[in-house]
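Take a look at the following structure, please.
One protein chain is absent from this view; the other protein chains keep their places.
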Amino acid sequence: MQAKARQVAVAVAGAGYWGTNLIRNFAACTKTRLVAVCDIDGARLSKACAAYPSVEPVQEFESLLRRSDVEAVAIATPVRTHAPLGLAALDAGKHVLLEKPLADSVGGAQALVNAARQNHLKLMVDHTFIFGAPVRRMKTLLDSGEIGELYFIDSVRINLGLFQHDVNVVWDLAPHDLSIIDHLLGRLPASVSACGACHTDRQHAIEDVAHLNLDFGDGLMASCHVNWLSPVKIRHFIVGGNKKSLVYNDLEPAEKLKVYDRGITISQDEDARRGVLVSYRTGDVWSPHLEQSEPLRSLVRHFAECIRDDRTPLTDGEAGLRVVRILDAAQRSIKAQGERMTL
Amino acid sequence: MQAKARQVAVAVAGAGYWGTNLIRNFAACTKTRLVAVCDIDGARLSKACAAYPSVEPVQEFESLLRRSDVEAVAIATPVRTHAPLGLAALDAGKHVLLEKPLADSVGGAQALVNAARQNHLKLMVDHTFIFGAPVRRMKTLLDSGEIGELYFIDSVRINLGLFQHDVNVVWDLAPHDLSIIDHLLGRLPASVSACGACHTDRQHAIEDVAHLNLDFGDGLMASCHVNWLSPVKIRHFIVGGNKKSLVYNDLEPAEKLKVYDRGITISQDEDARRGVLVSYRTGDVWSPHLEQSEPLRSLVRHFAECIRDDRTPLTDGEAGLRVVRILDAAQRSIKAQGERMTL
Amino acid sequence: MQAKARQVAVAVAGAGYWGTNLIRNFAACTKTRLVAVCDIDGARLSKACAAYPSVEPVQEFESLLRRSDVEAVAIATPVRTHAPLGLAALDAGKHVLLEKPLADSVGGAQALVNAARQNHLKLMVDHTFIFGAPVRRMKTLLDSGEIGELYFIDSVRINLGLFQHDVNVVWDLAPHDLSIIDHLLGRLPASVSACGACHTDRQHAIEDVAHLNLDFGDGLMASCHVNWLSPVKIRHFIVGGNKKSLVYNDLEPAEKLKVYDRGITISQDEDARRGVLVSYRTGDVWSPHLEQSEPLRSLVRHFAECIRDDRTPLTDGEAGLRVVRILDAAQRSIKAQGERMTL
Partner (left out) sequence: MQAKARQVAVAVAGAGYWGTNLIRNFAACTKTRLVAVCDIDGARLSKACAAYPSVEPVQEFESLLRRSDVEAVAIATPVRTHAPLGLAALDAGKHVLLEKPLADSVGGAQALVNAARQNHLKLMVDHTFIFGAPVRRMKTLLDSGEIGELYFIDSVRINLGLFQHDVNVVWDLAPHDLSIIDHLLGRLPASVSACGACHTDRQHAIEDVAHLNLDFGDGLMASCHVNWLSPVKIRHFIVGGNKKSLVYNDLEPAEKLKVYDRGITISQDEDARRGVLVSYRTGDVWSPHLEQSEPLRSLVRHFAECIRDDRTPLTDGEAGLRVVRILDAAQRSIKAQGERMTL
């Protein structure tokens, strides 16, 4: 009884591909109670709710907000609706979980952050990968100092895509990479440049291939290649450090994360003509065992715990805003022929 | 006797890692006769010549040029010496094969091209990959129209590097990628941008990580990631077309080249809200059998044939110059914070 | 209305791991109607039926048989119960789908085949892989003659296992390989030998590693390695022919089946010392596009169609019996120190 009383009552808005995953996880989580699902498409709504007789299907978002028993709303709708729906929910006194990216503009994201702060409500962005075992382990390894000083991060996320009709490949795929980089480093880059190209939808100038480059101002450079036209699927994330390096291959079934005890040792040598000696170190490779739980399951639980315990979510509105700021800068850089944009 | 008479008499300058490969191939080629090898390091010179009793070891480059029986000189010396040594050889009436990149500046490369033209001598650059089976097959596939309109090229060439002490990672590794792209497309990009970072040798500002972006002005974008600090070695080259796509993985022992019958079909649909319909096509994958001959063997033979038959080499001075122009633009872009440089 | 009337009313017995998959597929198939699920474990039963309000959960198998509206029973219970439950269902006039292996003895399997024949009912065994795209494509390629004369088949199915407590690794894993081989060849081997070892459960002499060897009497040899103790998971199936060869790797996400245009050409040469000339042919590799549908979905539909259209299932009782005969011979061979058993 006590346990039941402490469950967070949640409504999910948007019953598409990702909304369905949210519904399943909120229904299964012992810390949450799924009370309503909303979608404007009646057929999709019925299908999504079929297995959950106790969940109320509604077609109007406002009716979710009017329900006094709904404490929190999870929103998985098209990107352009994130800010207005999120603001409405926060104004109605609901905690909000927003699908990535947090909003389609810096202004929208900032408004969400402000509204949450003013209303003393939790705002969380669904940066799913942050809750997966590989990223959690990478974070631990970086924080422990085992990797040393960071030299570069390189992320490749390419495949023959599912086109999003309202955003380009940068706003669709790069939030994953940028949220991981943001989580690992905990700070904004100093500047961003990017280039992209449109092939399949030139009429609307929707980029389907793009390269982002983040400069952190101290020699650390991070790059992201996102691509909807690649014949092969690649999910490859390298963190190069001066002590060790990490390679995270999300498509590997068994050994997703590898720690390479390889690196470069630099010493000053007075006798050396060029004053610097570079030597290589090639050591063991180690692949830590990672638990195989679904990241979204942990995320949903974390959202409920943050509400109940009044804690700041790991991927709070600020994190979502930082990622949107980088996306926005990258988009402006693409339109400005790759001009470097200061953040 | 007749056959012997028609062999091209060659001297090799530079007996380091790559020079040794040239020596071996010129000695083995039936169309060439290796008469002399030059290196300023006496020990290295002796070692390189040990297996070739009939080859004269010399320590002074000029003495090669004075030998009237030497018709051609192959130069595999540090990059900064390419232009002066190549010009001296051309002025002495020798045909010249130069290790990549052709020169360390556009001016040097242009001077080499001019000198070869004025002296009616062959100038060839050692863009080795052009003579390998995978690139030859890609060229045939592209020229046949089977790939269709090109959308993007993406090349990744990263490893825990052998540092070159006189050039950065762009001038060391990117000539491979750029020479392949140049050969496949047969034209210069409209503009180039690049970013890079220095970690191991900040004192000399030698970049060890870099990303290049080539814009060909018609939607075709080519990118190269070159990196001396990667814990893993990757050689991955993707050509995305609207009919088919190619993936060339040079590290695959058996199936280096794959042709993907995958792509995107775009149709105009008046009824569609956004006016454009994008559909995916996923078909077979085909890996053509490739012969396993050493590319340098074919290159050396081609050099001899071009001299004897007065033909223009596949990788002539002009090709070498085009690659140097892109390298130079990329280098300038790096120093200018990624500013796009028009070619 | 007409369509509904023609749906086959099915009950599923056994709500464990595989039973759950059957339940999901029978519920989703438009040609079947799932009316009841049976399991002796009440908790497991409730959980399995939760999402299907119209399905009756029952704990006694006999009550399924008494329902006159049940036309067919799908049985996914422990192996030793296959024959008794299947016979009871056939005697009650129900069509039967049995999880692999068909039975735990030749006698049991033969009795099932006899009972189905006498009662004019369909008996089908759940050899799932036969309904997957890779095996269907291999069958087409073999039947077309493209592979030529078969030389060998080699199957490796190893992993850190899920132990079955009532069968050994041979009866647990080898039915997959043997059913594929049986389907591709359509005939019994002439003889079988096998060896195995027990490590984890020596007390009950449950083999956890085994090698089977099937001799088809005309030079064609098939081998299966099954193993519950392997640190790595491997699913590798090679068919070697004199024209082409096939490699089916079930763990490859994208290119599960490859056709190798490689082989050996044998010619008689009177001058050759040994009277025979062997030469190699190395050609292209081709990976046909395979649809990604769930094999069990096709199987369930096929079962319904065979009942409605009075057709013989692709994996009928005879196929199940042939596989049990090989398993039985292999088991006897293991106990007889690898003695070859004629079939």
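First chain written, first letter: the chains are A, B and C, and each begins at residue 1.
Basically, a contact is a pair of C-beta atoms (placed from the backbone, for glycine too) under 8 Å apart; a residue touches a chain by one contact, two chains touch by 3 or more.
Quick caveat: nothing in here was measured; it's all calculated off a predicted structure.
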Identify the residue among C:140, C:200 or C:312 that touches the chain left out of the display. C:200
So one chain is hidden, and I want to know which residue out of B:40, B:205 or B:251 touches that hidden chain in the complete assembly. B:251
Check the options C:262, C:308 or C:332 and report the residue that touches the missing chain. C:262
Sole residue of C:221, C:254 or C:343 that reaches the chain not shown, by the stated touch rule: C:221
What is the set of chain A residues that contact the non-displayed chain in the whole complex? 254-255, 261, 282-289
Interface with the undisplayed chain - residues on chain B: 51, 53, 232-233, 251, 253-254
For chain C, residues in touch with the removed chain: 151-152, 154, 156, 158, 160, 163, 165, 191, 193, 195-204, 209, 211, 213, 215, 219-221, 223, 225, 227, 229-232, 238, 240, 242, 245-247, 260, 262-264, 266, 274-276, 278, 280, 282, 337-340
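Assume only the chains that are shown with their structure count from here on.
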Using CA atoms only, can you tell me which chain is the most central one in this structure? A
Take the average of all CA coordinates in chain B, do the same for chain C, and state the distance between these two points in whole angstrom. 53
Residue ranges of chain C touching at least 2 other chains are 254
